[in-house]
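Written below as structure tokens is the structure these notes are about.
Just one protein chain is left out here, and the rest sit where they should.
What follows is subunit A.
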Amino acid sequence: MHTDYLVRMANDIGSFFASEPDPSVAAESIRQHIHRFWDPRMRARIVEYFKETGGVELEGPVRAAIQRLAEETAAKA
């Protein structure tokens, strides 16, 4: 799955939570959304991308959200 596509989708989700003043609340909301609506292969791919690049193209709290997703996946493994 193209990372561009996933990154763009993640950033789109982030844009809805941009007005949330507390970045950790925003990051958690984004993580939850992705957790509830993305199929596992998509989540695995974006986590992989995050590990490879540090999530350079992820905007604002989206990066923290994906980091949480990565931690969650690691904890499960």
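One rule holds in what follows: a residue touches a chain if its C-beta (ideal position, glycine included) is under 8 Å from a C-beta of that chain, and two chains touch if they have at least 3 such contacts; residues count from 1.
Methods note: contacts and distances are computed from a predicted model.
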Protein name, per the UniProt record, of whichever chain is missing from view ("Formate dehydrogenase subunit alpha", "Sarcosine oxidase subunit gamma family protein", "Sigma-70 family RNA polymerase sigma factor" or "Peptide ABC transporter permease"): "Formate dehydrogenase subunit alpha"
Hidden partner chain, residues of subunit A it touches: 1-2, 5, 9, 12-13, 15-16, 18-20, 33, 36-42
